[in-house]
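Removed from the display is one protein chain of the complex; every other protein chain stays in position.
Chain nomenclature is as follows: A and B, assigned in order of appearance, with residue numbering initiated at 1 for each chain independently.
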Amino acid sequence: MAHVSIPSYWKTLPQRYCLIGMKCKNCGTINFPAREICISCKQKSEFEPKKLSGRGKIYSYTVIAAGSAPPEFSEQEKLAGSFPVAIVELEEGLRICAQITDYEEEDLKIEAEVEAVFRKIYEEDKVIRYGLKFRPVKKRKSLP
Amino acid sequence: MTLQKVAIIGVGQTRFGNIIDKKAEELFAEAFLEAVNDVDKGIDISEIQEVYIGNSGVGGGQLGNFSSLMTDYVGLTGASALRIENACASSGFAMRAAILAVSSGVCDVALAGGEEKMNDTPRNRVRYWLGISGDMEWERLSGMTFAGVFALMAIRHMHEYGTKREHLAMVSVKNHKNGASNPKAHLQRETTLERALASPMIAYPLTLFDCCPISDGASAVIVCKADLAKKYTDTPVYVAGHGGSTDRLSVFQRDDVTSINSSVVAAKRAYKMASVKPEDIDVAEVHDCFTIAEIIAYEDLGFCPKGKGGKLLEEGQTEIGGKIPVNPSGGLKSKGHPVGATGTGQIYEIVNQLRGSVEKKNRQVSGAEIGLTHNTGGSGGTTVVHILKR
Partner (left out) sequence: MSIGILGYGVYIPQYRINKAEYVKAWGRFAAAGIEEKAVPGFDEDSVTMAVEASMNALDHAKVDASKLNAIYFASTSSPYAEKLVSSTIAMALGAPPRVSVADFTSSTMAGTSALLLSLDFVASGRGHFALIVASDCPYADPGDFLEHPLGAGAAAFVVGEGTPIATIEGSGCTTIEALGERFRKHGEKFIETLGIPAYTQAVIMNTVTSSVKALLNSTGRKPSDFNFVVLPQFDGRLPSGIARKIGFEETQFVPSMIVSQVGDAGAASPLIGLAKVLDEAKPGHKVLVTSYGAGASSDAVSINVNEEIMKRKGAVSSVKDYLADKKYIDYIYYLKIKKMI
């Protein structure tokens, strides 16, 4: 059941592991995932990698109920039951789709602040596919 | 080259539901033969020169040369044939392809149809196939499901427009009521608001009663040049307009997830071609794979202003007898959703509505002259709209 092949997955690792967006040199729009024709100016443009902060807010969300997850996630479903998936709007303005982890029920709301976290996404053909999820921003200390 | 006007002369559809005792080609043959018999003055099937069959390939099977399997089984060998895949909008686009073939002058008579068998596949594999029509790389690989992406739209619609879970349930209740008197519907039973709201959660806020069933079925439509229509039937239905469009595959990349832009654009094109306005539509079959999709369709098709879909339901305007009856067949929710067969199944319903030939009078929208079908692929990656006239 190779849905997204390893070579295809591998090609997107910079995006999946550390949120590298591609900034259009023509119009400045960050394309994520990477593209050849810019989503904004629709030009065949040059792009430069831009690391995204990984901080953002929940734009919309759902909770996939136990028993209805895609087969790649049936293992997770067995372990964790239902799980939330959200569209997250990053500080940089673009949106991405990812699971929410280490959450409490009350963390699931539009506008809730979340941060990217590196986690196991699923396993296929014995190969672990790592990637990013988001979790509610805890009161983490930051430099003054 | 001037475009030919196109008429529908025969329609057929199997019952939608769990149909274990028929193979794919047998299902298709049933719908096809019904469409042929529906041509009241008769048609020689050798007159059909172009064939377009919608099929999304659920479960695998004869994915290669599917169209040859179908034409072979129904005695259409020799006709040019195509399997059309646009997820849930496959046969809607097959219909449009048949219309284009006739209107371009390439042929006089063409067949559009669709077929899907979903209930002969193990549950886990159906879940696999259901999820292949949205964005695989990012949405699917974050554990997202088909219901899940519509749930994202629902949550946002609720947030921005105050739509409530009760509104979603009202779609379910209405469509179940219509489907209860449709002998070809998958779920021929009514439900209540309380039951719909209390049914098990599938993808918050969507419950089981917000989701269409997994159905088997087939449908078929025979079209011809409009000026030949009276040769075949006394009750042709004319294609007044049609439009197709695409939206960004991944929902998370769309500027607005409370609207499906492919619907907006496809509808605009169809309205323009037909020279009609949303308020001219007497009856519509819209793509309610999930209840929120029907509410969004009201808004995208212009039946009400943006964000007022819930209000339209509260007023009962989309019930039979309302200002704009929607899904008198029961829609995908109750009539069923055999993915590849849904689009031409909608045409089947609207043709019967316009002819006044719906089997049960309580389902007949009286005096309907202009009808619309709206068929969306996956989470809105593709949409096709047809406008039909008596």
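The working rule: a contact is a pair of C-beta atoms (placed from the backbone, for glycine too) under 8 Å apart; a residue touches a chain by one contact, two chains touch by 3 or more.
The model shown is predicted, which means the values in this text are computed figures rather than measured ones.
Taking the complete complex into account, the chain left out of view touches A. When the full complex is taken into account, the listed residue touching the unshown chain is A:51, out of A:11, A:35, A:51 or A:109.
Not every partner is drawn; the one left out touches chain A at residues 13-14, 17-18, 51, 76, 78-80, 101-102, 117-121, 128, 130, 133, 138, 140-143.
By our rule, only the chains that are shown with their structure count from here on.
Taking the mean of the C-alpha atoms as each chain's centre, chain A and chain B sit 32 Å apart. Of all the residues in chain A, the ones that touch chain B in their complex are 1, 3-4, 8, 12, 33, 39, 59-65, 68-74, 76, 82-83, 85-87, 95-99, 110, 121-122, 129, 131, 133.
Across the complex, chain A is touched by residues 124-125, 127-128, 131-132, 135-145, 147-148, 151-156, 159, 200-206, 250-253, 257 of chain B.
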